[in-house]
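Heads up, one of the protein chains got dropped from this complex, but the rest are sitting where they should.
For chain A:
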Amino acid sequence: MDLWQLLLTLALAGSSDAFSGSEDSSKEPKFTKCRSPERETFSCHWTDAVHRGSKSLGPIQLFYTRRNIQEWTQEWKECPDYVSAGENSCYFNSSFTSIWIPYCIKLTSNGGTVDEKCFSVDEIVQPDPPIALNWTLLNVSLTGIHADIQVRWEAPPNADIQKGWMVLEYELQYKEVNETQWKMMDPILSTSVPVYSLKVDKEYEVRVRSKQRNSGNYGEFSEVLYVTLPQMNQFTCEEDFYFPWLLIIIFGIFGLTVMLFVFLFSKQQRIKMLILPPVPVPKIKGIDPDLLKEGKLEEVNTILAIHDSYKPEFHSDDSWVEFIELDIDEPDEKNEGSDTDRLLSSDHQKSHSNLGVKDGDSGRTSCYEPDILETDFNANDIHEGASEVAQPQRLKGETDLLCLDQKNQNKSPYHDACPATQQPSVIQAEKNKPQPLPTDGAESTHQAAHIQLSNPSSLANIDFYAQVSDITPAGSVVLSPGQKNKAGMSQCDMHLEMVSLCQENFIMDNAYFCEADAKKCIPVAPHIKVESHIEPSFNQEDIYITTESLTTTAGRPGTTEHIPGSEMPVPDYTSIHLVQSPQGLILNATALPLPDKEFLSSCGYVSTDQLNKIMP
């Protein structure tokens, strides 16, 4: 039993020893760190031994040796100071410290070397952290977002910098407060360094550590320096802030100019019209202005004759000129009568030849007078600027009214009634459009014209010169025909005109027509209505009215159909009592017998008294 207990105890002891041995081996004291902060002293630290092992092994000792000159002395000296550097440490003061002499230390426990280490002091230099960190603001960026600061510190106090014993270099690290990674700067030899581009609204941490130059390791970091950059209001720089009036004005003007130009370019045409209104140029529908400039009158006249709107006004700017023109070459014209006749009526052939316009139409070749007269009036229109507007309808049939058409020999009721005398009245400017006429009407007109032609002698009654008695407001000339007996003519014309009046296209203006004609055309033939028809005829411009024509009717007997060649003495001049442009002329019935009502139906001449009777 005792042997068993002894064996068991021994076994336990052995196992415990084995366990303790392993533990001890794993927990042997080892040098952890040897450090010299200022290169004048150094200290070494080791791990503490386990209690179990320490008791068994004995106290730990540190021995050191210095390799002196050419000797590797194996004389180990024990640590001079186990206390100053703390527990498990050995402190070597300056007297024991040599810089360029290597040291070897060993750790012993119970006589057995536990650990050994050799080094030189320069290798273990680890300076203390710098002290007295502070920062100053260098500048702030113009945007106020970033700023630069200068960080200053002092060398660790135990490092002898003044004598040059130690030369330190520093490393600065900084980061934002909520960041995890430190930003490192390059080593610096001086004790101040600028830090650039820190954000103004963030808080930063700065720390510095030092190291001996060329040897040793970095020491511990200094205390953290908190950098809070002052938030500067960006708009508080009152000194340099000024409202850029000049810039605003310049840019405003520039912008307005650009807009103005854009506007001008977009409305170029309209503005051009406003600034430079187009000068009215005489235009003839369908006429090429260039052709006119060339001066080929014959061609132009041909073209004009073809076209509906015929206005060879370019030839004569004066409508009166045509009336005065003489064509001595044609004997017919001379036979026809005095100049007055020509002037008044219509020897349009002459003018036709003068103008050089060849009328290809059969019914118009010889009946050019109305054309000319019409053209005159057209010229007036043109001059007034109304070229194509409200052109009086041209009645083709009417063109023959006053001309002597030799072709048509057909008789009409009006045939006898149309003496050779020509009607001094002139049909006003009419558009050069062929007006469809009733066949009988056209024929009648032709016939009338023919009759007129056939009796040129009647025209002789007209003096060569006619006095212009008056000018209507419309511009037409009122001539005094003198001795001319217009009765027949008037009658003839009346008929013709009446026929023409029947046409819808009858020109409302400048049409001098007889009441009788109007009566025939209009199914209802009240005097008033005739008057109304007549009146509009006077409305037109350029009505060519002769007092003689006006008065002739008064003196005429009531016969409508026939007017013999007898002539009725008509006063040369009849004063116009009243000119009511839209309503017609009211003549003074001086020596005129009052026509009866029949008269009214016979002719369009209306005297004042007649008018008074007629008009309500």
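Here are some notes:
FYI, a contact is a pair of C-beta atoms (placed from the backbone, for glycine too) under 8 Å apart; a residue touches a chain by one contact, two chains touch by 3 or more; residues count from 1.
Everything that follows uses one rule, which is that contacts and distances are computed from a predicted model.
Within the choices "Serine palmitoyltransferase long chain base subunit 2", "Prolactin", "Centromere protein L" or "MTMR9 protein", the name that UniProt assigns to the complex's undisplayed chain is "Prolactin".
When the omitted chain is restored, the residue from A:D48, A:E75, A:D160 or A:E298 that touches it is A:D160. Touch with the chain omitted from the figure is made, among A:S98, A:Q173 or A:Q467, by A:S98. Although one chain is not displayed, its contacts with chain A can still be listed: residues 39-40, 67, 69-72, 94, 97-102, 104, 118, 120, 122, 160-165, 167, 213-215.
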